[in-house]
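Pasting a structure here, questions to come.
With one protein chain held back, the other chains of the complex are shown just where they sit.
Moving on to chain A:
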Amino acid sequence: MDLTFTEEEEAFRARLRTWLADVLPKLPPKPAATDWPGRRRHDAAWQRMLYDAGYAGLHWPVDAGGRGATPTQHLIFLEETEKAGAPYVGANFVGLLHAGPTIAAEGTAAQRARWLPPILRGDEIWCQGFSEPDAGSDLAALRTRAVRDGDAYVVTGSKIWTSHAEVADWCELLVRTDPEAPRHRGISWLAMPMDAPGVTVRPLRTLAGSTEFAEVFLDEVRVPVGHRIGAEHDGWRVTMVTLSFERGTAFVGEVVACRRVLAELARTARANGRWDDAVLRRRLGRLNVEFAALWRLTQWNVSEAQRTGGVPGTGGSVFKLRYSHARQELYDAAAEVLGGQALDAAHPWVADRLSALSYTIAAGTSQIQRNIVAERILGLPKGR
C-alpha cells in the first residue's frame, strides 16, 4: 500500500500546474447556465486548449489518439484541474467518457479515424440516446426500432434524459434491430447525426428550473449501416463497456469540489455564528470524514484499475452509492448553514442542493446500484 507518487507522477503534476496557471487566466468568462450555444463554445474551446497542450484524451489508448496515461496520472489530472478551477468536462462528457471510449474499444479503424479526433479536439459534441420513457432502470426494455433498408437503418422511437441534445452533433443511440430475439440480444449501437431529417429535440425543464436535458423524438431517421459500432444485435455488450467507464472516474473532480464547498460552509458558519451550534459543527466534521474517505476510496479504485490494465471494477458502484448520498447530505447541511437564505433560489448552494437530487437517480439509481453490488459482488441470487 503506497500513497506516495513517483518522480514521474510528481513531474507530470508540476507540468500540469504550470500550464494551468498560464492558460486559465486567458480563458473567456463562463457563459450563463441557460446559454447553451455559449456553453458549448466555452467547453469546446477548453477542450481545444487541452488538445493543443497534449492533455486531450489523457486516459485513452495511444492508438486511439489518446496519451495512454496511467489511471494515477488521470487522477492527478482530474484533481489538479478541479483544484485550479478549470472548466468541467461539460458538453464533452459523453464524447470523452462514453461514446469515445466505446468507439476506441469496439469500432473499426475507419470508425475510429472518423469520430475520435473530432472528440479529442472539441470539434464535435456527443449526446446519449439510451433511456426511453418506458426503459429507464430496465434499459433492456428499450423499444426504439431500427429497420434495415438497403445501406441504412430507418429509426423510429423516442429517447429521454438526453443531456446536451440541443447542441450535440452526434448521438450514441441504442436501437432494437431484432424484435424477435431475447431482449438483450436484439440491440445495436449506432452513431446518429443529430441534424438528420426526422430528429426532433424537445428540452425538458428540471425541478431546478433549468433545461439540462431533453426528449429526442425519432421519426424514420435514416442512419447509414456503417455508423453501427460493433456487430448487429451486439449493442448491449458494447454498451456495458461504456457504462463501466461512466462509473469509473466520472466523479473524481466532483469529490475535490465537494471538499472545497465543505470548507466554504465551515467558513460561512464561523462568520454567521452557526459554528457555535455543536450539532451543526459536528455534522460538518462528519461530512469532512466522509469526503476524505471517499477520496481514499477513489485512490483505492484507481490503483485497482491500474493493476487490472485500466478496466474500472465494480468498486464504482460502491463509490457511487455512498458519494451520491454524501453530496445530498452536503447541500442539506449547506441549507442549515444558510438559515433563512436557504429558500433563496438565486443562491448557488440552493441551486446545487436542487441539482444534487438527481445524483441518486442518474447513471443508475441507488436501488439499481444496490442490486449490482448484491448480485455481482456479493453473489446473491437474482430475483425481485
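Miscellaneous remarks
Here is the rule we go by: a residue touches a chain if its C-beta (ideal position, glycine included) is under 8 Å from a C-beta of that chain, and two chains touch if they have at least 3 such contacts; residues count from 1.
Criterion: contacts and distances are computed from a predicted model.
Hidden from the displayed complex is a chain whose UniProt protein name, among "MBOAT family protein", "Amino acid ABC transporter substrate-binding protein, PAAT family", "Acyl-CoA dehydrogenase" or "Ubiquinol-cytochrome c reductase iron-sulfur subunit", is "Acyl-CoA dehydrogenase". Contact with the chain not shown here comes from a single listed residue; of A:257, A:297 or A:351, that residue is A:297.
Contact with the undisplayed chain is limited, among A:156, A:341, A:355 or A:371, to A:371.
When the whole complex is considered, the residue among A:284, A:330 or A:350 that touches the unshown chain is A:284. What chain A contributes to its contact with the hidden chain is residues 1-6, 9, 72, 75, 262-263, 265-267, 270, 275, 281-286, 288-289, 292-294, 296-297, 299-300, 302-304, 306-307, 315, 318, 321-322, 367, 369-371, 373-375, 377-384.
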